[in-house]
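Encoded as structure tokens, here's the structure I'll be asking about.
Missing here: one protein chain of the complex. Every other protein chain is in place.
Our next item is subunit A:
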Amino acid sequence: MSVISITRPTNVYDDEPSDIEMSDVEESGELKKESAGESIVTPGELVTDDPVWMKGHGTYFLHDQTYSSVAGSVSRVNRLLSVIPLRGRYQAETGDHVVGRITEVGPKRWKVDIGCKQDAVLMLGSVNLPGGVLRRKSESDELQMRNFLKEGDLLNAEVQSIFSNGSASLHTRSLKYGKLRNGIFLKVPSSLVVKSKNHSYNLPGNVSVIVGVNGYVWLSKSKQGASSTTSATTNKAQAAFDSSSSGYNPGQGSVSITRLEEESSWEIYSDKNESISNSVRHTITRYYNVIKALAFGELGITEQRIIMGYEASLAYEDVGSLIDKEAMESICQDVINSEKMRG
């Protein structure tokens, strides 16, 4: 295996040297408006000169004309005209499943970095406290907030609400949320994460992944493997959990309250990893590289694609070679091909 690979930077636009013709002037707003559906605009480009449109996000208004302030696609909802940026910081929306990192412990709240413009807030009242039943928070809880979560800790949570200034409020009031253990963290652009009903998946090879809507990804050892080693008290709960399907079901939250009593001990805030076998560690690194490759190829990241990328990557016995550009490109190509085959 090579020690180092140094390549020359490639010019992506090499094969199209001619300038793209800019035709702001001739193409009046009237025309642009008609070109329905997916029209892509660049910053400073005239979107419309029709003053009836309301100016939304990503636009600015000058001399009775509306211009785009970002590069993205134009969206029209009734009379509201806005431009949705192709890239940019994650914008939290209620209900998003996100992965975040604690940046600050404050009075009755934690600040969490979720890749937004502002850090999100996690109130002490919106986490599961150790000690069984859904109990009220007390002053002693306030004093030992660092024993639950401290700076640097990773957690997954749901966006509970958005404040008027755009910052998010999180909650972890479900057993699928909470502190993250037994794995590794990586970031991808949030624009590549495809929103779906479920954002945590069990992948082949005894590995789970949480693809946060904010582009923060957590790869870890699957929980099922641990069921054989957990203590007798949690076994009952685990069995109940296994009997219901492993994924998230609507309505499961109401059932889980009983389970909460048994599982919601200090264990949920433990920093200790389980013992993880080398083969699982190797599989995790393979998924790590596959997700990086998908992000490199600008492919939207879904469970399907991660699994397909994983299968494509099995052709490479040496996972370390997956960090090369050619290998990443071929994986993306394989993913696209197998998607075409499935139709």
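Brief remarks follow.
Everything that follows uses one rule, which is that contacts are C-beta pairs under 8 Å (C-beta built on N, C-alpha and C of every residue); 3 or more make two chains touch, one makes a residue touch a chain; residues count from 1.
Quick note on the criterion: contacts and distances are computed from a predicted model.
One subunit of the complex is not drawn; among "Ribosomal RNA-processing protein 42", "Phosphatidylinositol glycan anchor biosynthesis class U protein", "LAMI_0H11364g1_1" or "E3 ubiquitin-protein ligase NRDP1", its UniProt record names it "Ribosomal RNA-processing protein 42".
Note that of A:Val105, A:Met123, A:Val194 or A:Ile276, the residue touching the chain absent from this view is A:Ile276. Shown as candidates are A:Tyr67, A:Tyr288 or A:Tyr310; the residue that touches the absent chain is A:Tyr288. For the options A:Pro85, A:Gly183 or A:Gly309, the residue in contact with the chain missing from this view is A:Gly183.
In the full complex, subunit A makes contact with the omitted chain through residues 1-11, 14, 101, 151-154, 179-186, 271-273, 276, 278, 281-282, 285-286, 288-289, 292, 296, 319-320, 322-325.
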